[in-house]
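Left out: one protein chain. Kept in place: all the others.
Lettered A, B, C and D in written order, each chain numbered from 1.
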Amino acid sequence: MSLLSLHRVTASYGASQALFGVDLEIAPGQAVAMMGRNGMGKTTTVHCICRMLPAQGTLVFDGHDLSRLPSHKAARLGIGLVPEGRRCFRDLTVSENLIAAARPGHWDAARVEALFPRLGERRRQRAASLSGGEQQMLAIGRALMTNPRLLILDEATEGLAPTVRQEIWAAIAALKAESGMAMLVIDKSLKELRGACDRAVILERGRSVWSGAMAALTEEVCETHLGL
Amino acid sequence: MAEPVLATHGLSKAFGALQASDGISIDLRPGEIHAIIGPNGAGKSTLIAQICGALAPDAGRVEFLGRDVTRESTEARAARGLARTFQTSALAMEDTVLQNALLGALGASGRPWRFFARADRDASLRARAEAALEAVGLADLAELRTAELSHGQRRQLEVAVALTLAPKAFVMDEPMAGLGQEGSKRLTGFLDGLRAQAPILLVEHDMDAVFALADRISVLVYGKVIATGSVEEIRRDPQVRDAYLGEEA
Amino acid sequence: MSRESWLNTALLLALVAVPGWALWADEPFTITLATRAVIFALAAVGLNIALGMGGLVSLGHAVFFGIGGYAMGILASHAQTYTALMEWPFVIEGTKSMPVIWLVAVAASSCAALVIGLLSLRTSGVYFIMITLAFGQMMYFFAISWPAYGGEDGLSIYVRNGFPGLNTLVPIQFYGICLVWLCIALLLYARLMRSPFGLALNAARQVPARVRAVGLDPRRLQLVALVISGGITGLAGALFADLNRFVSPSMLSWQMSGEIMVFVIIGGVARLFGPVAGAGFYVLLEHLLGGVSEFWQIFLGLFLLAVVLFGKGGLVGMIAGRRGNG
Amino acid sequence: QAEVKVGLITTLSGGGASLGIDTRDGFLLAMDAAGRDDVEVIVEDDQRKPDVAVQIADKMIQSDKVDILTGIVWSNLAMAVVPAATAQGKFYLSTNAAPAQLAGKGCNPNYFSVSYQNDNLHEAAGAYAKSEGYTKPFIMAPNYPAGHDSLNGFKRFYGGELAGEVFTQLGQTDYAAELAQIRASGADSIFFFLPGGMGISFLKQYADSGIELPVMGPAFSFDQAILQAVGDAALGVKNGSNWSKDLDVPANAAFVSAFEEKYGRLPSLYAAYGYDTANLMLSALDKAEPSDADAFRAALKAADFDSVRGKFSFDTNNHPIQDIYIREVIKEGDIYTNKIVATAIEDRSSAYVADCPMQ
Partner (left out) sequence: MSPILLAEQVLNGLQSGVMLFLMAAGLTLIFGVMGLINLAHGSLYMVGAFAAAAVAGLTGSFLLALVAALAAAAAAGALVELLVIRRLYAKDHLDQVLATFALILIFSEGTRWLFGSFPLYLDIPEALSGTVTLPGGIAYPAYRLALIGVGIAVALGLWWLNARTRLGIRIRAGENDREMIAALGVDISKLYTLVFALGAALAGLAGALVGAIQSVQVGMGEPVLILAFVVIVIGGIGSIKGALIGALLVGLTDTLGGVLLPELFKLFTDPASAAASGSAFASMAIYILMAAVLIWRPTGLFGARA
């Protein structure tokens, strides 16, 4: 049984339609990569899952129909979001950012700080004054604080130094291995995605045009759909 | 060796106990792409803010085209021909893509005090704006509202606005961030050609791009330049590998 | 033509048709009412330049409105009593001539806008709202307790000022003057909106950092916008004083600032005819509801609430839809 | 079709509404009693805003074609309306506001104040202070024209030395600083003019301050409507007034009982002025049409009506000549009210008669 299942999902921003039929299945513990060129609807799909944008079609999470739930209820079912562009709470300190999201479970502030020691060092600093990479770590840590069953990472390594990026990919791998957390990962680095994910979906102009095991993602597929 | 277009001398800036810039001296020479890399929080954006005038340094000087501009405002430096892109897009979201580009062209023309003419009918402004959009591949989206662009498209527009200024030097803070692989490749090719127009000070975490583009690389760690050199030199530098590159060397 | 242009044309035609209707229906007072609406609209067009284009939420526009009013009141009262305004170092006489009064009103209110702008533009957002309010309150309390020109009692000008070739006491003729001014201001607004200055100002409201990065000074743009805005509102103040043949500190009160802002918001911020629709709607509503019940302001409140909650972009937005680009 | 139209502009909404409502109710009480269907009264709310008052006056003159205007409570609104209305040949009968300008240089043959001249009630307090032998009164009023007139009025009839003279801010609600000043000044009495909520606040804070000096003021702060909100704090205060509900005049007794019967509350000053104004107008209408301005003016000037204040006649500036009394705040059962304790000035006209060109 799949943890998250999207079937023929469509969505629009006002009058302009952005999704024209997206299918997506994520099994518990599975990591799925979502790929596609700029503006193809990856983030839009994420917004539909997190109920930040109304969507039509079937959206089921763990047996619950998502399509009628408000955002916070979806999150409480166990969907954790690391949003595109970080969106840390600017005026809150690092530790307040973490506290704001906290829900009981495995992950707490101490564990997050152990995962990203730099956050521990900047505990009392306002999020707005963090460097880009620090903010990104904070956004991941904040999503972990909700103890999700599905972690959505929308461009989570954007703007990070190679070393940090490697750290984050390592953290992602560790998360997957240890806690069996399912993941939906959006990233531009094909190489890293290949290592971290079991399956992949490719979006093009608001449609899922390809999906399958990571292994099946051949050069040709990449060339036709991702322009590589 | 040609005179540097842009140079800093001992720039220092502290935020409380944190020394974000610690005596940074770098320069940018004609025709080159000088990449600044370094771990997150090393002080790259802070350096750019000081170069562009958004932040006043505690000590040190910024020289542009052979003049000390340390005390000049952002707008004065821009008017002298220093163009920047922002790490997080700073665009007029309610306006169209074209209007954003027109704004750049208007800034470059230095004549905003016209109250009765029509901005979008001004041939020279328009030509400049459209050329820039064309260059980054946004020409088709010119009439779209900027808020409707995807994240990656906004990054492209960010570069386009800088282009309209036809500057003497570019300062770019992570222009690749948010671009897909295809987009990064295109932008890499584009920047490669751009250096003929004006040199580029490039802050970037995309090592593929940096290694492909940079004539020189400076590595910033904890506010200090720990190494400057060619791509090869930097790749080989054990200190840099340790602090920044990791396996990507 | 877009729906908004149709709406604008209809509004303009309605304004031109008012006097005809008033004569036909034998309701001469309608003209005075319409004059009031037109003058408020003019003040609001002024505010719309600062507010809509420049994003400067000024809760102190009554200062400019009031200065315009007092320019008229002071000049006319001196002319009325045949006393000089100033005898040293040179003599300045009062006047009952509208064009001179307008000139003085616009000059004085623009100067005030310049000074207030220089001091206030250091702040932004809610702080800007409050600092403009502060300047408004200073002027208000000053006017109340400053005895020379009537204090709280204000100044009564018994006869409306004159305009060469017109009899301004005839409501239609005075209405004509006001309507012409409104049209001029609207034209100015329309041109400004599309001009290079408008483009830059628009961006300065949204992303000042970007404007700076292209080499323009957002604060200077906003200052100029505020000066133009203040001048127009000041002109409206002079006309308003002439309509009532009276000025008092109530023209300087924060409620007045609030009302001008309400006109803009209910009409539609940054819409060309927003202030016209807003002022017209408000004046009409006030007039019609006033007779309904002693508690008519409850209904006024409900109407305003409905406009905010169910209309996007004010009345103009409700009818004409979202703003087109360019 | 009514032959005479009367426009009553007064404050019916917002903070000052109680004054306007009483004005209107008093006026309409007299109109109802007269039962004349040839006189139509149009009532409109001025919201206490001068520009709205002007607009209503314009409407009444232009569209409703009224002959007579009346009803304004506040001086600043009167200054906005009266000069323009009289300039257009309309009659204005004031039910309350009577600023100095309109009594002196700016007097007008078509403008009649039926209430008083603004200074009168303060003058009464001044006269009373003198007769009581106070030597160091502390006087205060808000810093606006009516406040200045008030203190000048007091000083005009008191004439002695002051312990202090303070102008408070218009709309001020906290008087701790003034109370401290009073305590330190060694005053032997207090005179204040603080209309509306300001007076309520002052009296409550005064009662709680531990200062125990005789207090005087004009009637406005001790009016029927306000007293109930002040409560015990007002007891014993002396106030100058040209009317009181216990004034021993037959017309007054009839008025008070009729008002109470119709509206279920005691009348206030404003109601009394409204009532008198209507009766004055009716008496003149019996003799002449407003369209015959000269005859109507003469009929008004004769003041041939039964005033609830007893003696009533007009001086050359069309302001009343009347007795002005001192009242004391008392408690009658559960109700706080006033009773007359002295006559402060007899046959008082106004200080500005000499400036008025009409002689």
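By definition in this document, contacts are C-beta pairs under 8 Å (C-beta built on N, C-alpha and C of every residue); 3 or more make two chains touch, one makes a residue touch a chain.
Note that the coordinates shown come from a computational prediction; the quantities given were computed from them, not determined experimentally.
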Let's see if you follow the contact definition: name the visible chains touching the chain that is missing.
A, C, D
Which residue among A:27, A:60, A:92 or A:190 touches the omitted chain?
A:92
Check each of D:148, D:287 or D:339 against the chain that is not shown and name the one that touches it.
D:148
Residue ranges of chain A at the interface with the undisplayed chain
50-52, 70-72, 74-76, 80-81, 83, 87, 89-92, 96-97, 99-103, 142-143, 146
Per the touch rule stated above, chain C touches the missing chain via residues 51, 57, 119-120, 122-127, 129-131, 133-135, 137-138, 141-142, 144-147, 254, 258, 261-262, 265-266, 269, 295-298, 300-305, 307-309
Please identify, in ascending order, the residues of chain D that touch the omitted chain?
13-15, 17-18, 21, 143, 148, 151, 165-171, 173-174, 176-178, 180-181, 183-184, 196-198, 200-201, 204-205, 208-210, 225-226, 228-233
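Keep this in mind: only the chains that are shown with their structure count from here on.
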Mind listing the chains that sit against chain A and also against chain D?
none
In whole angstrom, the CA-centroid distance of chain A from chain B equals 29
Chain-centre distance (mean CA atoms) for chain B and chain C, in whole Å, is 44
Distance from the mean Cα position of chain D to that of chain B, given in whole angstrom:
74
Where in chain A do residues touch at least two different other chains?
none
Touching two or more other chains, which residues of chain D qualify?
none
Counting only chain pairs that touch, give me the topology of the graph as line, ring, star, complete or other.
line
Let me know each pair of chains that touch one another.
A-B, B-C, C-D
Taking the complex as given, what residues does chain C use to touch chain D?
27-30, 32-33, 36, 141, 144-145, 147, 150-154, 156, 158-159, 171, 240, 243-246, 248, 250-251, 290-291, 294-297
Can you list the residues on chain B that touch chain C in the complex?
52, 54, 73-76, 78-79, 83-84, 86, 90-96, 99-100, 102-104, 106-108, 110-120, 122, 125, 143, 145, 161, 164-165
Residues of chain C defined as touching chain B within the complex
188, 191-192, 194-200, 202-203, 206-207, 209-217, 221, 224, 325-326
